[in-house]
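Here's a structure for you.
With one protein chain withheld, the remaining protein chains of the complex are depicted in position.
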Amino acid sequence: MVKVGIVGATGYTGAELVRILSHHPGVEISVVTSESYAGLQYWEVYPALKNKVRIQCQPLDPEKVAGAAEVVFTALPHSKSMACVPLFLELGCKVLDMSADFRLKQKELYEEWYAPHSAPELLEVSAYGLPELHREEITKARLVAVPGCYPTSAILGVAPLAKAGLLGPEPVIVNSASGVTGAGRSLELGSLFCEVNEGMKAYKVAQHRHTPEMEQEISGLAGREVRVTFVPHLLPLSRGILSTIYVGLREPMGEEELLAEYASFYEAEAFVRVLPKGRFPNLRDVRGSNFCDIGLRLDPRSGKLIVLVAIDNLLKGASGQAVQCMNLMMGLPEVEGLGSPPLFL
Amino acid sequence: MVKVGIVGATGYTGAELVRILSHHPGVEISVVTSESYAGLQYWEVYPALKNKVRIQCQPLDPEKVAGAAEVVFTALPHSKSMACVPLFLELGCKVLDMSADFRLKQKELYEEWYAPHSAPELLEVSAYGLPELHREEITKARLVAVPGCYPTSAILGVAPLAKAGLLGPEPVIVNSASGVTGAGRSLELGSLFCEVNEGMKAYKVAQHRHTPEMEQEISGLAGREVRVTFVPHLLPLSRGILSTIYVGLREPMGEEELLAEYASFYEAEAFVRVLPKGRFPNLRDVRGSNFCDIGLRLDPRSGKLIVLVAIDNLLKGASGQAVQCMNLMMGLPEVEGLGSPPLFL
Amino acid sequence: MVKVGIVGATGYTGAELVRILSHHPGVEISVVTSESYAGLQYWEVYPALKNKVRIQCQPLDPEKVAGAAEVVFTALPHSKSMACVPLFLELGCKVLDMSADFRLKQKELYEEWYAPHSAPELLEVSAYGLPELHREEITKARLVAVPGCYPTSAILGVAPLAKAGLLGPEPVIVNSASGVTGAGRSLELGSLFCEVNEGMKAYKVAQHRHTPEMEQEISGLAGREVRVTFVPHLLPLSRGILSTIYVGLREPMGEEELLAEYASFYEAEAFVRVLPKGRFPNLRDVRGSNFCDIGLRLDPRSGKLIVLVAIDNLLKGASGQAVQCMNLMMGLPEVEGLGSPPLFL
Partner (left out) sequence: MVKVGIVGATGYTGAELVRILSHHPGVEISVVTSESYAGLQYWEVYPALKNKVRIQCQPLDPEKVAGAAEVVFTALPHSKSMACVPLFLELGCKVLDMSADFRLKQKELYEEWYAPHSAPELLEVSAYGLPELHREEITKARLVAVPGCYPTSAILGVAPLAKAGLLGPEPVIVNSASGVTGAGRSLELGSLFCEVNEGMKAYKVAQHRHTPEMEQEISGLAGREVRVTFVPHLLPLSRGILSTIYVGLREPMGEEELLAEYASFYEAEAFVRVLPKGRFPNLRDVRGSNFCDIGLRLDPRSGKLIVLVAIDNLLKGASGQAVQCMNLMMGLPEVEGLGSPPLFL
């Protein structure tokens, strides 16, 4: 049994980690930290987990965490992560960081979009935790930067094209819509039920911090700089990201040919489902699962390829993906603990 | 591996059976029937289950089903069930019937509330599939009548009182609210999104067919006739039943004493969680799980006990309970395949 | 044009007042106060009202408000209201108070359920703002205590019985469910979208502060002390209260007779709709309107009468009712500004 610690366990990402790991056969949750709820039983914070999890929330004490856990998930806001991740590594733990702090390989880029970086030396050694594209690095890594939710959908959506050199020169347009769990559990006016319900809006239009992460990975695959125009929207539902991606092709291709390209690219992947011609993903079909569903449609009138990608932002977009990476890092079967079918109804 | 068949597999109850059983380690789904979708792969009907279930829908041919399966779940409308259940029994299958056809022990009562009964001899031998109250009968039964969703919540909510002789003489008031999956997948105007969304209404007020089922079981426990006034409501959400039950007590008791009574009654039960004083169940805390959460509050001003019960109508209220019963019937661990934690976010 | 002021205009109750009054032909909104948004144009806080309302939020300065407005709506938390209402009265304004501060006639009762009362002399002179029952007092009043949302539904639901002496001796059970606007706009964890969505729970079970208000009014109508057991629930929708009320009758009566009693009691009322036999109210049918819909069902098996009442908690349960009262106080037609049909889709 792998002993795991979860730092920042009472936010939504942390709670989803606890939920998944409580049912993971190869893992024991040995320590969870929470500043807000220190001293409480975890189920008192999330009563849904009564009888499933019996552990007390502790204030963050890195030495204690490292003493109890071989592998640590840090589910902290950016900047806070980089303050404690180096310590966990020094203390001998493997680390999966859920924040943005180790995702961008260039310190300058990080500092342009986020804040000054206090541990830039780790940017080189961290692996970008998208197993479908970086499986080997992740397997060997001691630090994995778990990708952002939106980037996961966008990168998996265009990877087969980018890798095969099929992307045209124009910017990739990523139009995404996310459920409200993506905003986390903090007390923001915009996250109140009555401010979200029966509404929809775009936010951080073409300014969202996940943009450089998409560009880094897609450019890496394409072997040249690729630009992304990214517009996120907030949906009145709890879980899920649907990305509608508009791509120019380098040269004309048929829809079947493109579908075959995608199917072959993801053939060996347990969590990516390429849908047959004429079918498009629905958020509800991935809810509660680690699946990433992809559908394609070539617009014959404009020549644009439209790629539709659905993930559960808390699973494949965050905690599920983190567990998938942890499985690789700890020598467990990659799909372990992630087999629950979607809760589609 | 137990071979199971699901008859009527593409309604919501059937789909939930397929979803649960696709992840059940002791079971193989060997046949699924659907008149509407015969010939299609199951995942074409429910794309969420792509890669989880590889089986084709067949039209109902009882001999074929019985040839392929040791145990059959019949998820058919009432009256249709009683037409084929006797056949499955004759052909040597064990049967879990999801309809109302074998729940009421008295033929007359069934015919008063439903329709003429064509297999009344089975009413005697069928077990009422509430394991917390009828575990032994279920274990030995060849035919289990899986309880209705509302009755499961009401009966579990008052069983400790009824059994201990604590119920007062006045009728028990059961005020329930259900998600829309309870209405099934049929094309009814009242089930359209825009007819339900942002609304709530009572229906079949004090006339719902689940009333006699509640009365039968509660009376059985109490050893005398108990009357139930039952008012169901429709909620704008997918899954869950919350029952708010108003009970008169035979004699004054304290809240702690009552809580202790409940805790002790359900002590050994894996799926019933009695909440501590001052906590009340929330539908979202049982969603996607087989849990039944119960909270109590004694109104000191009127002396009434208020019992709050939450279940997921598709799990503990239908398909999860059916699998729990099947585990008992087939000698599997009672909780097998039912361990996924609630999807509370 | 009546000049009105709204104190505490950026909470949900205040916003609904602004929304209604922006479209009221006999009224001019001359001052709105908000501590949180002082200095902003009102539409910057609620962009939906761009081009409908052109007024700047001001910090609360009672003299300024009284200088600008003949009639003042105070939409403040309890205790805060009683601190400024006497001042507005002294300065010559008529006042409609949306808080609980002037609803209970007995100081002791208020202090038992709320907090010490600093202006008890006003409890006598304030009118309870339920026009269907206190029209004359309201018309003459200088201070109206606008009823709570839950009490409005409960009191209108049993008034015809109470007034006619038809209530039996047992406590009235009021089982209510409310949309989230009822919780207001404050930043509470329990009001976050993801904490409410796809869930339902009871809260303050048999302990809610609206209980004494119901008892005061129902007892007043009945001419004797009537007890209420009240259980509120939170629904995953924005607007609406559905109350399911269980009443014992003093003597056996028929459903038609009871319906006729209700129809006759509310015959002259513009905002109360008694539904025909077999029909029950739906929240969506009153949404955005000042209607109160009432349906009845007599349970022949227990003799209990079940009364179903639906209101929009922001209209008839708060701001709509306040405007109805203001119309009476200012000599305007009672229905003025309240004629918009429900937004039922």
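Here are a few things to note about the model shown:
Order as written gives the chain letters A, B and C; numbering starts at 1 within each chain.
Please note the rule applied: contacts are C-beta pairs under 8 Å (C-beta built on N, C-alpha and C of every residue); 3 or more make two chains touch, one makes a residue touch a chain.
Every value quoted in this text rests on a predicted model; they were computed, and no experiment measured them.
Among the displayed chains, contact with the absent chain in the complete complex occurs for A, B, C.
Checked against the full complex, the candidates C:Gly5, C:Gly129, C:Pro212 or C:Gly288 give a single residue touching the omitted chain, namely C:Gly288.
Contact with the chain that does not appear here is found for just one residue of C:Glu132, C:Glu170 or C:Glu198, C:Glu198.
Contact residues of subunit C toward the unshown chain are 12, 15-16, 19, 22-23, 46-52, 181, 198, 238-239, 270, 273, 275, 279, 282, 284-289, 291, 293, 314, 339-345. Against the chain not displayed here, subunit A makes contact via residues 170-171, 173, 175, 177, 194, 197-203, 205-207, 227, 229, 231, 233, 235-240, 242, 244, 246, 280-285, 287, 295, 297-302, 304, 306, 308, 310, 345.
On the side of subunit B, touch with the chain left out of the figure occurs at residues 12, 180-181, 185, 187-189, 191-198, 236-238.
Please note the rule applied: only the chains that are shown with their structure count from here on.
The most central chain, judged by the distance from its Cα centroid to the centroid of all protein Cα atoms shown, is B. The leading chain pair by number of C-beta pairs in contact is B-C.
Centre-to-centre separation between subunit A and subunit B, using Cα means, comes to 36 Å.
Rounded to whole angstrom units, the spacing between the C-alpha centres of subunit A and subunit C is 45. Multi-chain contact residues of subunit C, defined as those touching 2 or more other chains: 194, 197-198, 236-238.
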